[in-house]
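Read through the structure below, which is laid out as structure tokens, and then see the notes.
Apart from one protein chain that is not included, each protein chain of the complex appears where it belongs.
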Amino acid sequence: MLMVKRLDLADAGVLLAGARAKAAEIGVPMCIAITDEGGNLVAFERMDGGKVTSITIAIDKAFTAAGAKKATHEYGELSQPGKPAYGIAAAIGGRLMVVGGGLPVVVEGDVVGGIGVSSGTPMQDREVAEAGIAAFLAGL
Amino acid sequence: MLMVKRLDLADAGVLLAGARAKAAEIGVPMCIAITDEGGNLVAFERMDGGKVTSITIAIDKAFTAAGAKKATHEYGELSQPGKPAYGIAAAIGGRLMVVGGGLPVVVEGDVVGGIGVSSGTPMQDREVAEAGIAAFLAGL
Amino acid sequence: MLMVKRLDLADAGVLLAGARAKAAEIGVPMCIAITDEGGNLVAFERMDGGKVTSITIAIDKAFTAAGAKKATHEYGELSQPGKPAYGIAAAIGGRLMVVGGGLPVVVEGDVVGGIGVSSGTPMQDREVAEAGIAAFLAGL
Partner (left out) sequence: MLMVKRLDLADAGVLLAGARAKAAEIGVPMCIAITDEGGNLVAFERMDGGKVTSITIAIDKAFTAAGAKKATHEYGELSQPGKPAYGIAAAIGGRLMVVGGGLPVVVEGDVVGGIGVSSGTPMQDREVAEAGIAAFLAGL
């Protein structure tokens, strides 16, 4: 039998708030998604002006980061032409995201969830996701 | 050119809070989704204990109610065997929900969004969605 | 080798205009789709106020009527519980529509395309689709 550590809705709210604050600071309205460690959605927000296409992308970045226990930008590097994971961007009906902005949420070495951000550049998305995680870890 | 009224993220937060309070009151942890009037997701919450299968169902109930400008339980009645909309539950890849718990959010006669709730009985889901709308309308 | 009769874009325009005029007359803004005899979309219009959920439904009604050479309301009867086509509403990922409002476009006994209408009651949808076909046949 396993005992699984998993973020709860209150944790997701802290992650959302941290990400939202950073998005506001850099002036880019974002879609922000939080999943549990199984990749299932816990919370989502599309800030006013966030992109419609980014709804699914943010959710899928969080899904990928939590489910694969890996940042989506790492997949970006691993899936370049000639690299070992080339082509994986099309996996799971396109849900496997290799664009930056998805990060696993890790507590004491365990992945307890994922955060996915979309609407800015991949670097902005990643920065906002990192701010969400920083706020969460600071509050533990 | 059209000018369209649409709920914003702050409005979605009020709808979520009203629904969450009712869900807590009746003791059923829910998935709650808010879409804009075009059916695109604005906010989502899965309360601790909410059902994994209800993530998509709540989102699709909100999508249906906003996009079709009709409560999902009305489709439930209209799509019974022998009724005119029989079979519509399978439409749009199954996204057209005919189970209660999806309501359009209406302001001065205009649909400005949708709320979808899932994890309880359809009647509980509908009651929680109604509580979300009541909280929203009370705050206007 | 086959020679296939198929409506062209000008024909689709006549079908759309006939349907649009009837929709305006009965005061229900509709989604109207025209496919060729292979079920592939030729033309589509969402009248101002037409339902977002009806975009796919109208297209799929036209697809069903053209591809199956049968009115969608006939499938509605044939797919009732206990009837031979029971369950077919879920076929093709839900694209097989059994709700009224999809009609094959028939010229001299040959199906040359399909028309699908959605946003009203199934009876209104069917009436509007019939008006499109009537306008088309009157102009031959």
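For clarity, chains are labelled A, B and C in written order, and residue numbers in each chain start from 1.
Rule of thumb we're sticking to: a contact is a pair of C-beta atoms (placed from the backbone, for glycine too) under 8 Å apart; a residue touches a chain by one contact, two chains touch by 3 or more.
Predicted model, so just to flag it, every value in this text is computed and none were measured.
Although one chain is not shown, part of chain B still touches it, namely residues 1-8, 11, 36, 38-40, 107, 112.
By the touch definition given at the top, chain A reaches the unshown chain through residues 48, 51-54, 56-57, 60, 75-76, 79-81, 89-90, 93-94, 97-100, 121-123. Against the chain not shown here, chain C presents residues 8-9, 12, 38, 40-48, 52, 55.
As a convention for this text, only the chains that are shown with their structure count from here on.
If you draw each protein chain as a dot and join the dots that touch, you get a simple line with two loose ends. By C-beta contact pairs, the most connected chain pair is B-C.
Averaged Cα coordinates give chain A a centre that lies 25 Å from the centre of chain B. Our note on geometry: chain A versus chain C, Cα centroid distance of 42 Å, whole angstroms. For chain B, residues that reach two or more other chains under the stated contact definition are 38.
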